[in-house]
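For chain A:
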Amino acid sequence: MTLPPNDEPAIRVRDLARRFGGFIAVRGISFEVARGEVFGFLGANGAGKTTAIKMLTGLLLPTSGEARVAGYDVYRETESIRRHIGYMSQRFSLYEDLTVRENIELYGGIYGLSDERIAKRSTELIARLGLHDVRDTLVGSIPLGWKQKLAFSVAVIHDPAIVFLDEPTSGVDPITRRQFWEMIYTAASKGTTVFVTTHYMDEAEYCDRVSIMVEGTIAALGTPNDLKSRYGAATIEDVFVRLARPAA
Partner candidate 1 sequence: MTRGRADARAPNLDEPVVVRDVVKRFGDTVALDGVSMAVRRAEIFGFIGPDGAGKTTLFRILTTLLVPDAGEARVLGMDVVRDLWQIRPRLGYMPGRFSLYPDLSVIENLTFFASVFGTTVDAARDVIAPIYSQIERFHDRRAAALSGGMKQKLALCCALVHRPDVLFLDEPTTGVDAVSRREFWELLGQLKASGLTIVVSTPYMDEAGRCDRVALVQRGRILELDAPGVIGSRYRHPLVAVRGGDRQRVLTALREFPHAVSAFPFGETIHYADARSGSDPAAIARELDVWLAQRGLDGARAEAAQAGIEDVFMDLMETPRPQAAA
Partner candidate 2 sequence: MRRAPGSAARGPLVAFMVKEVQHILRDRQTLTILILMPLLQVVLFGYALRTDIQDIRVAVVDPTPDYATLALRNRLGATDRFRLVQVLPDASRLETLFRRNEADVGVEVAPRFGTRLARGEPADIQIVADASDPNGGTTMAAYVNAVIDDFAGQMGASGGAVHIALDTRMRFNPTLASVNLFVPGLIALVITLVSALMTAISLSREKERGTLESLLVSPLRPWQIIVGKVLPYLGLGLTIVLLVLAAAWGVFRVPFRGSLALLLGEALLYTLVSLALGVLIAARTSTQRSAMLAALVGTMMPSALLSGMIFPIASMPAWLRPVTYIVPARWFIIIARGVMLEGVGLVNLWIETGVLVLMTLVLLVAAVRSFDARLA
C-alpha cells in the first residue's frame, strides 16, 4: 500500500495554479518530491502554502496545471489520493473527547483497516509511544507533546505513501520537538514521503530539501546547504527573510 502504482515520484507538480475570483493564490508552481524524501514547504503567511497543500491533498481543485500525488491525478483521482496520504494539522486531528485507544481505533477504521489489524497496530503504537498507562485516558487530558506524537502515529496508521504535516510542532517544548523529528526520520527511512510546513526555521535545516513560497510562486528550492550558499546566508532563516521581505 505504501508504494505508488508505478515508478513515478511521490509528488509531481507542473504549472499548478489556483485563482479565487480576481486573486491568484498560487501562480503556476512546479516541483517534484522523491519517495522517502523529507520535503520542507516554507513560505510567509498568505504566500499560498495552504492553498497549495489543499490542492495536493484533494480538498481543492486547481484552476490549471497538473499534479500527481502518490501516482494519482488531483483532478480525477482524489479518492485514491486520500487513501494513500496521511494528514496532520497544527491543531491535530485527534478527538479530545475520545480516549487514546478509541482515537487509534477510529482512524484505523476510517482508513479501512481490518479489526484484527487495528487491534495489532493499536497495541504496537501504544507500546512504542509509551502510552500504556494512559491508553484509556481522554486525549484532551494528556500532555501536548504526547498528543502530538499520537497524532502523527495516527496520521500514518494506514502506512500512507505520503504524509502531510502542517505546522506539526507548533508550541511544543524543544525536546519533544526533536523527538518528533526523529519520528519523522524513522517514517522516512521506511519509505514514507514527508511533506512538512513549519515556522521554526531550524527545522527547515532538518529537511532533505526545502522550497520557499513567496506571493504564490516558489522563489527558491534546494537542499538547505544549497540555498544557504546560493544566497550567501548563514541560516535558512536569513534566506527566508531575504526572499520574503520585499513581499512583506
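In the analysis below, contacts are C-beta pairs under 8 Å (C-beta built on N, C-alpha and C of every residue); 3 or more make two chains touch, one makes a residue touch a chain; residues count from 1.
A quick word on the picks: all candidates are chains of the complex that A comes from, given by their letters.
None of these values were measured; they are calculated from a predicted model.
Participant: Looking at chain A, find the partner in this complex that touches it; the options are 1 or 2.
Facilitator: 1
Participant: Under the definition above, what is the set of chain A residues touching candidate 1 in their complex?
Facilitator: 43-47, 90, 126-127, 129-134, 143-146, 167, 170-176, 178, 181, 185, 189, 199-202, 205-206, 224-225, 235-237, 240-241, 244-245, 247-248
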